[in-house]
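Right, one structure below, let's go through it.
Removed: one protein chain of the complex. Kept in place: all other protein chains.
Presenting chain A:
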């Protein structure tokens, strides 16, 4: 979670009053190890849209997308700077956003506006090994797991909710696991273990 994103969450939690809770979700891979390449989204009954603000960056550095996974709200503009000495041809065939940034170098500025929710898989036509994901969502309760495979959210409205866990390694439709949960005001904590 970026600091900015966290401030929004805190604001939401205060506005929610007594019906807000803290949600902690751990994601584990098939080997039982914490999985960081995962995005967790909690869809509450009446969660507000998250407005895009600020600038999001996914740079190409060391023949790789950095960060590997980026969560952005719908409408956000993501800069795709090339920090490498070589040029890249960044593309995406994803339905949420088709991208075809022909060869560009350090000097070139490229940024894309992601106006549809969905997962945009980025690749480089020059470098097959390069892979990046931009998770575009309108839901404010969405975050990428940290190094310990944990996502922690505050001020999540209590009540029924749907938890979606996305990871490129999940072999399921849309690479997403979906679970319905009830979030108590006292808080909610669970662990998702991905079975291949």
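In this section, a residue touches a chain if its C-beta (ideal position, glycine included) is under 8 Å from a C-beta of that chain, and two chains touch if they have at least 3 such contacts; residues count from 1.
To be clear about the criterion, contacts and distances are computed from a predicted model.
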Chain left out of the displayed complex - its UniProt protein name, from "Protein kinase domain-containing protein", "Thiolase domain-containing protein", "EAL domain-containing protein" or "ABC transporter substrate-binding protein": "EAL domain-containing protein"
Option from A:70, A:122 or A:183 whose C-beta touches the chain left out: A:122
Touch criterion as defined above, residue of A:32, A:147 or A:173 at the omitted chain: A:173
Missing-chain contacts mapped onto chain A: 91-94, 98, 121-125, 128, 130-131, 168, 173, 175
